[in-house]
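My questions all concern the structure below.
One protein chain omitted, others in place.
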Amino acid sequence: MKDENKKSKMLSIVKEKKASDISTYIIVATAWAVFEILIANGMISSHMKGLLVPMVYYAIAAVGLNLCVGILGELSIGHAGFMCVGAFTSVMFSNIFAETFPAPVRFFLAMMCGIAFAALFGFLIGIPVLRLNGDYLAIVTLAFGEIIKNVINALYLGYDKEGVHASLSAPVVLDAETGKMLINGPLGVTGTPRDANFSVSIVVLLISLFIVQNLMKSRDGRAIMAIRDNRIAAESIGINVTKFKIYAFTISAAIAGAAGVLFGHSISTLQSTSGNFGYNISILILVYVVLGGIGNIKGSIIAAAVLYLLPELLRGLSSYRMLIYSIVLIVMMLFNWAPSVRDFRSSMWMKIRRRKEN
Amino acid sequence: MALLEVNHLSISFGGLRAVDDLSFSIEKGELYGLIGPNGAGKTTVFNLLTGVYSPTEGIIKLGDTDITGKKTIDINKEGIARTFQNIRLFGKMSVIDNVKVALNNSSEFYYGSLHGILHTPKYHRIEKALEKRALELLEVFDLDKERDVLASNLPYGKQRKLEIARAMATEPKLLLLDEPAAGMNPNETAELMNTISLIRSKFGMTILLIEHDMKLVSGICERLTVLNFGKVLKQGETKTVLNDPEVIKAYIGE
Partner (left out) sequence: MSMNFLTYLISGISLGSIYAIIALGYTMVYGIAKMLNFAHGDFIMVGCYVVFTIMGMFNGSAVGKIAGVFVAIIVCTLVGVITEKIAYKPLRGASSPLAVLITAIGVSYLLENAALLIFGSDPKSFTSVVPWEGVAVKGLKIQGVTIVTIVVSVIVLVVLQLFVHKTREGQAMLCVAQDKGAAMLMGINVNKTITITFAIGSALAAIAGALQCSAYPALTPYTGAMPGIKAFVAAVLGGIGSIPGAMIGGIVLGVIEILSRSYISSQLADAIVFGVLIIVLLVKPTGILGKNIQEKV
């Protein structure tokens, strides 16, 4: 019995993932269509409607983080920091050029701006961080994430005819006529045009999916996975480990930045608080990645959607909902990962299969 | 002219001289053996040749190029590929992807990152060629049927073969095999010997082999270096070396 079990595991064949890739796009598109129909027919509460954009940007962040955790194999607990960078840089762009461009163009450029800055931060942080290993790397990414959040929270930034004014300690004094406040310290950024809606967010999600899924099936993707599986062997076959690590980390940060851009453009006041961009948010995204399956992009999206909406679905249970949520999380982890449960599941599976054969 | 020339190679870890004044050269197409008791410094020699360690003294030349102290990836690009004593495959990747990822030293299979992300026609063309080349290699090693199996799910003997196939995919001039027969049963060892002769006849590969299995060594190696405590104990034709009383003493004891 045990032996057969092992044999069936051994022959477990990795199917070409082409079909699975396409199914991911289909799932996302279907979810979009379903929600749009529900909205059009007024079958969805306005509260629920407000959750759709966050659900999508957390899914995007999870896709980005999965590239780092699942494909590159490095644990990051700082991705909320990259979201923060993407959100603030893009929102500032939108505010500065609020009157210059028509809304779609402005949002597109803001998106590019947010992604570029998040990528730049990912690149600069990646260079020192990726020299570390395992949990040390994780705690340093957490540290960088917290630094980004705290510094932006303390930052006063504005400009007037005399140029740019910035301070980390006190509000900047600007010329009354020409002055424009960009970031008002802990009060953050206000009055951003709300350019991000559900459909736009879905498009960004599809593009992130396209990038990550295609990357995984390219030369670069294979090199990145080879480093994850065995760094020393990867070096021995001529793979530039540092280069590919930084490359993957940068793209991962850029995608988190895109999620941040949507975040920043879906609320009117953007603040760099712990509740928005603290390590708890990085952990929240990590939970989606692990529960959806490390390295499984489709799983990340489904887990993000389900887990983000779950507390809302439990709303009827009022104050017990977060308690239930945490228990569900623990039970799901045990069910998915505990070796004893896994063995039990596969043996049950064998039994069912054999019964069918008879 | 010798393909690999090692002159007065030494390395010290703290006070310990793990390899001490080692010199040897390998001719093109030769199968050269490096043997010695446990802890003699054989794997350290491999680590020196592949740039994992930098030698304290000595020069390593591959053809005309001095590769002493170069980085692992550059040495691989110069033409040395290796396998590992404790198998190091890319376990969560399929068998064919293990080979594909190693086919990265030839410009024939290169496309830029953007092609890879956008899946342009160039990507499809080159991926097709990659697939073909990888399959050819897998066929040589009789692994083509397992192409989509995860590398970590292969049986032991096939994992060893896949590691050799992967090393061959980097198109080396010199192949280093670190105890390829370790942990194999007699059948698997015999099969491995066939595989090694196949690599030589088919690709004209030059091989440096670390081995414990005397039968394997005496069966296929032309010349040997015997290491003991980091120093050369004996060097020369396989038959003469293996019958040398000192070598026998080092291996079997008094």
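A and B are the chain letters, set down in written order, and residue numbers restart from 1 in every chain.
What we mean here is this: contacts are C-beta pairs under 8 Å (C-beta built on N, C-alpha and C of every residue); 3 or more make two chains touch, one makes a residue touch a chain.
Just so you know, these numbers come straight off a predicted model, no measurement behind them.
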Among the options A:F108, A:Y320 or A:W349, the absent chain makes contact with A:Y320
Among listed residues A:L157, A:V241, A:L291 or A:A304, the absent chain is touched only by A:L291
Where A:V306, A:L329 or A:M350 are the choices, the one touching the absent chain is A:L329
Which of A:V105, A:I283 or A:I352 touches the missing chain? It is A:I283
It is residues of chain B that touch the chain not shown, namely 43, 47, 52, 84
It is residues of chain A that touch the chain not shown, namely 69, 75, 128, 131-133, 135-136, 138-140, 142-144, 146-147, 150-151, 153-154, 168-169, 186, 232, 279-280, 283, 286-287, 290-291, 294, 319-320, 322-323, 325-327, 329-330, 333-334, 336-341
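In the analysis below, only the chains that are shown with their structure count from here on.
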The chain B residues in contact with chain A across the complex are 50, 52, 72-73, 76-77, 81-82, 84, 88-94, 97-98, 100-102, 104-105, 109-111, 113, 115-119, 123, 148-150, 153, 155, 166-167, 169-170
The answer for chain A against chain B in the complex is residues 9-16, 211, 214-215, 217-223, 225-226, 228-230, 232-241, 247, 295
